[in-house]
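Here the complex is missing a single protein chain, while all its other protein chains stay put.
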Amino acid sequence: MFRLDREAIALRVAKEFRDGDVVNLGIGIPTLAANYIPEGRTVWFHTENGAVGFGGSPPEGEEDIHMTNAGGGFVTALPGMSIFDTIEAFTIVRGGYLDITVLGAMQVSEKGDLANWLRPGRLIGGIGGAMDIVAGAKRVIAAMEHTDKKGTPKIVRECTSPLTAVGCVDMIITDMAVIEVDKEGLMLVEHAPSLSVEDIKSVTDAPLRVSGELREMEL
Amino acid sequence: MKQKLDRNTIALRVAREFRDGDVVNLGAGIPTLCSNFLPEGRKVWLHSENGVLGYGPLAGPDQQDPNLINAGTQFITSTPGISFFNSADAFNMIRGGHVDITVLGGFQVSEKGDLANWILPGRGSGNVGGAMELVTGAKKVIVAMEHTTRNGEPKLVKECDYLLTGKACVDMIVTDLAVVIVTEEGFLLLETAPGYTPEEVQSVTGAHLNVSEKLKEVQI
Partner (left out) sequence: MTLAKLRGRARSDKVFVTFAEAVADVQDGATVIIGHFGGPGGMPMLLLRALRDHGARDLTIVGNTAGIGVVFGAKRDALRIDPGVLVENRQVSRAIVSYPIAPGAPQPNPLEEGFKAGDIKIEMNPQGILAERIRAGGAGIAAFWSPVGVGTIVSEDKETRTIEGKEYILEHAIKGDFSLIRAHKADKAGNLIYRGNMRHFNVSAATASRVTVAEVDEIVETGELDPDKIVTPGIYVNRIVCRPKQFRGK
C-alpha cells in the first residue's frame, strides 16, 4: 500500500503554519517541518531550552554548543531571535502564546488522548516538555506513521501506553491521511494519493467518519 | 543632657545593624535615610521592589536619572555590581529568603511583634505596597519610627488597633527615644536616647518594657 515518506508528512504539516505563528516542533518527523515553511510566511520557532525565532542548521564547523534546540540539534540565529531560560519558554507555552505544536506519537485515541513518552516494555521514559506543551498550545498536531513497524494501528479507541495528556490532539497527519479530532471523534479529511477510504479504515483502530469534503492530500 | 534622636540619627543607628554582604531593603521615610549611613568597610546590597539591587546613597541634584530610582521614587546612585530586574524577580528575592534585613516605618508595633504600617483609621485607603511581602520574607525586620504620634500617643502598644501589615514579624524597633527588641516575653529595652531613663521611655510606651541587664545609651 502506498505510504508517504517522512519528508512528505513534514511537508503536509508545514502547510498548517500561518504567517506569524509561534510553532514548537517535537523530535522526529516534526523537526523536518521546519524545512517546508510555505513561501512568504514568517514562522517563529520556539524551543523549550529557551529561544524563539531560530533558524536552520549552521554549516559544518560553525556549530555552537550554546545554540541548540531542545532536541539537541544545532541552530542558527534569525533576525529577531530572542533567547531566555526554560521558565520563560514555558511561560510562553502555558500562557497561550504558542500557536501550534507538532509532536510525534506512539498512540492517539479517538478522543484526542496522546501517548508519546514511554516506550512499550521500558520502565522509564522522557516526558520532557510534551505535557506542558500540549496543555498550553492552541493547536496540537500529531505527526506520525499511521501504524507501527509491525503494522499495528497507532490511531486507537483507547491508548494503552501511559498518557501524555487527555483530549489534547486537534489534528493527526500520517503517511496515509489527515484526520481531525472533534467532539464526536475522528474525521477523515484528506487521504494520501492513490489510497481509498477503506485502505485507511483497515489500519485505523477507531471509528472514522469521512468528511463530505474529503480530498487528496496536497503536497 | 537629654537628647532625642533626630530622623538622621535614627537611620544612622539602624544602619549599624547591617553586616558585610547583607541584602537590605529600605522602606519609605526614615528607612531610606539609612542609605546615607552605610557602615564603612562593609558591602551592603541595597534592594528595592522596583527591581534594583546594589544601589548607593541618594543622588544629588545633578546626578538624577529617571531610570535609576528606588521604590520610594527617590533618585539613587549605583555602586559596582548593581543589577536590574523586574518586580516579580524583586519579590522572588524577598519571599525566597534572599533579603537579610528590611527596615520599615510603622504606625504601631505590638509587644508580640505585630506591625501596622499601611492604613490609618478613618482613611479610606492606604498603601500596602511591598511591605506585606517584606515582613513575610525578610530574615530580620527592623521598624524605624518616632516613639509616639504627633499627639503624643504611644506607637509601641499591647495590641495594634490599626489594620495589620503582618503578625509577629518585627524583630527590632529603633525610635527617637529607644532601641527595643521583640522577645517571647514582649518588648526588651536595649538602649535609650542620651539622658533618658527607662522610666521616661516606659511612660510613653503603651506596653510593658522589660529592661535589659546590659541597658546602655545609644552611641551616636
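Things worth noting here:
Chains: A and B, in written order; residue numbering restarts at 1 for each.
To be clear about the criterion, a contact is a pair of C-beta atoms (placed from the backbone, for glycine too) under 8 Å apart; a residue touches a chain by one contact, two chains touch by 3 or more.
What you are looking at is a predicted structure, and each value in this text was computed from that prediction instead of being measured.
Only one residue in the set A:20, A:162 or A:193 touches the chain that does not appear here, and it is A:162.
Mapped onto chain A, the interface with the missing chain covers residues 27, 47-51, 63-68, 70-74, 83-87, 89-90, 93-94, 122-133, 135-136, 162-166. Contact residues of chain B toward the unshown chain are 20-21, 23, 43, 45, 47, 53-54, 78-85, 91-98, 136-137.
Just so we're on the same page, only the chains that are shown with their structure count from here on.
With each centre defined as the average position of its C-alpha atoms, the distance from chain A to chain B rounds to 56 Å.
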